[in-house]
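Left out: one protein chain. Kept in place: all the others.
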Amino acid sequence: MRCDRREFLKWSALLSAASVVGLDLEVPSAFSAEAPDKWVKSVCRYCGAGCGLYIGVKGDKVVAVKGDDKNWNRGFLCVKGSYLPKILYASDRLKYPMVKEKGQWKRISWDEAMNLMVSKFAEANKKYGPHAVGFYGSGQSFSEESYLANKLFKGALGTNNIDGNPRLCMASAAVGYVTSFGKDEPMGSYDDIYHADCFFIIGSNMSEAHPVIFRLVMEQKKKRNVKIIVADPRKTLTARNADLYLDFIPGTDLFILNAMAHVIIKEKLYNKDFIDKHVVFKKATPDGKIEKVSFEDYVKFIEEYTPELAERMSGCPKEKIIQAARWFATSKATMSFWCMGINQRTRGVWANNLIHNLHLITGQICRPGATPFSLTGQPNACGGIRDMGLLSHLLPYGRLVANEKDREEMEKFWGLPKGRIHPKPGPTAVELFTKFANGEIKCLWVVCTNPGQSLPNLEKYRKGMAREDTFLVVSEAYFPTRTSELADLVLPAALWCEKDGTYGQSERRYQYLPQVVKPIGEAKSDFEAILTFARKLLTALGRAEEAKKLFPYKTTEDVWNEMRACSKDTVYNFWGMTRQRLIKEHGMLWPVPDEKYPAPGTLRRYTAKYGDPLVKKYDPKATDISFYGNPADGNRAIVWLRPAVGLAEPADKDYPFVLTTGRLIEHWHTGTMTMKVPELMRAAPSAFVEMHPDDAKKLGVKTGDKVRLISRRGSIVLPVKVVPIPRPGVVFVPFHYPDKLINTLVTDAFDALSKQPEFKISAVRIEKA
Amino acid sequence: MRRFLKYLILFIGLFLFVISTSVLEAKAAKKSKAKKHPPVETEMITEDPLACLSCHQKQAKEWEGSPHGLNQVRCFICHGDLEKRFEPKPSPSNCVMCHAEKLEDLKKAKMKTCFQCHSGHTLEVKPGSKNIHTK
Partner (left out) sequence: MLYLGVQVEVETEEAGEEVASLPFFSLTRRKDNIILGVIEIKDLTEWRSIESSIESIPGVVSVTILSSVSGE
């Protein structure tokens, strides 16, 4: 209770009144609209937009949230974020560790759980070597937690059997940025929305998946004469707000993107000066070699991608493609947004490159409003997994496992003997679970994610996780989930503001989330669990001294300071983001090279004129723009000659429909949190398949009828929702529902460069059920 | 003496309490049931993104063009899940997550609800309303 004078006077009045009517003041009011005791600055638990908010605390309970009006979201939250308090107090919160014995779950203590886990992992390590164990992390864990896991597995144990769920959503975008610019992550920020005149949104339903960012775009539409282009095989809520809507057969966007480039070249809308100064052209030969080519070679290559060809291949009218290209090139500043429609593809990296190409040949980049902006799905895929390098081929802050110099640098930084870090990149998500399924990996720890619902071609990997002779540990806040039901040991995890740490969202904004309430029951933060496990495991392996040296930390701040130091000599440099600064500010955008560097940090990278402090350091001769992430090509960005190729599993006569999966606004990912909120459940209670009226007519079904979807991997029965949203020939199913595992139907073919699976396009046939 | 007074006040308070509860019990008979939303199908699979549209066309159309419609603040946010919480006239406390400052303005102005000045669903300001929002 706040004890200022005003509160005191109010309570005096109430007490007097209560004594007259004999009212017991301990009885809580179900209707009370009174204020929390305090509001604590924090961040939303859900998507990669990373909205700032304040958490309202009353006593030891979270009772409310309100948007942070001083953060980029200006006080707004979406329907999911609005109900965050309810997720903490769901009745199925996991309160204590449990082990599965003879098919039954038995409650055990943390000590017992840790000792069991340590003995299993140590035994596997001793018997079969360092690569017999693995870790599957999450873009929802705090950066400090992921850092501990990364240091333990890659550094202490010397295995790269550690990957994370951003492999399933952001890998193509990450490799897209790296191949086009040398280093990962967008160069722009949400601030560019206020300056762009043209928005190009492709493979993204922003209105439902990133509502608060979309709100900013729509605000600009109301205020200024901006143009919105949306390209999507579904006429989503986002598409309905477009000035120009491009509808196309799924997978043919590569033709459209190349055709847009064709128009830009043909109609001389490209920026030759920019190209001459800042761009090189490259292509990959069929046998995998990289060749540098000329602008003229690019012009020749792009010649075959006429709008006519694109129309023939995609079904999108060529006039629209031409219009899109003209608007893109000629607007004062063009900003692109894309998400899973582009990333979750077997040619996801190429699709990303083609978007970057459009920005590079027109010079629509590195100035306010002009930027290619990849939307991130999870709250900390950027900060904790991509930037901090948890993925199996990465080391922290832009370093690579395969690069000898980078390995030596990290070995020195971590105080490891030379050669400790394994030189071969480890298995990626699908490969990791394949190795676990075939028994190559004996022990796997899954933290803060739900692969038992989210992996593609699900049945195969669920069977693998259920194997009797392997050991699966799952750290989760709820029980059961579709993953923990397959586990041998479950650990109760602290959720959201029950622990503290850092999140880094889509626009390179790192934000601190403080601990606001105690974890429920015996739940502990994953930070504490990983730290305890690391120390005990190394001790069990006879390396107690090493445990003390590598894991001396007491608080998350200790780890954060080590991370800051690790970033110092890289393009990520956030040395200036001390914990105190993050507590004070409303997040900061890296690079922030020193403590004096003013908030909010760096809004635009690779441009000295618009405030990137690292241009001076890495490319002192540059006058403004420098893609210093790519010194090998003279600090230039790369335009890739990428042919438009087909899909892993296009529709054919046996499976004539394209199944695409995706999100609804009410739920987030596998629904473990949002499905605890009655309002959200009421709004979106169950799975369905969205079908175009023409297809419904042919099949003889109407809304509410049940149909069976069958793919080469599995089948599922769902009620139909007949709406003119998906293209004819395309059906859409949300992936949120644990009782309708749509991913059992989805292909696990993945991109050769990013290893990201093609969730977006599988072939199905549909029958009345 | 003080102690006696204290007990006297408590006794009077208790006496008043006993009187008031017996009066309340008599009045309790008059109490009518809280308004309940008619039952809806559990699956609620409809053509429209808003399952409520089939019965509430007019309101849904008004909502679509409003700031809430553009930002997808859907029906259940204001009106509840229809079972545990059903508010035909939403309470202003539902608005705090995005409009905390406006709620403070409302409290300061001693007004009952946002809908005194803002029409339901369209959220348009009713003519003749006094602007209580400073920012």
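Each chain carries a letter (A and B) given by its place in the written order, and its residues are counted from 1.
FYI, a contact is a pair of C-beta atoms (placed from the backbone, for glycine too) under 8 Å apart; a residue touches a chain by one contact, two chains touch by 3 or more.
Quick caveat: nothing in here was measured; it's all calculated off a predicted structure.
Q: One chain isn't shown here. Among B:K6, B:K112 or B:K126, which residue touches it?
A: Only one of B:K6, B:K112 or B:K126 touches the chain omitted from view, namely B:K112.
Q: Counting contacts across the full complex, list the positions on chain B that touch the omitted chain.
A: The list for chain B reads 20, 24, 27-28, 30-35, 87, 89, 91-93, 103, 106-107, 110-113.
Q: By the contact criterion defined above, which parts of chain A meet the unshown chain? Give residue numbers in ascending order.
A: Residue positions of chain A that touch the missing chain: 5-6, 9-18, 20-21, 23, 25, 27, 29-35.
Rule of thumb we're sticking to: only the chains that are shown with their structure count from here on.
Q: Just the number, please: Cα centre separation of chain A and chain B in whole Å.
A: 37
Q: Any idea which chain A residues touch chain B in the complex?
A: Result: residues 19-22, 33, 53-54, 56, 64-67, 69, 75-79, 81-82, 207-208, 211, 215, 218, 237, 665-666, 678-683, 685-686, 688, 703-704, 719-723 of chain A touch chain B.
Q: Could you list, by residue number, the parts of chain B that touch chain A in their complex?
A: Per the stated touch rule, the residues are 9-10, 13-14, 16-18, 20-21, 42-47, 49, 51, 70-77, 80-85, 91-93, 96-101.
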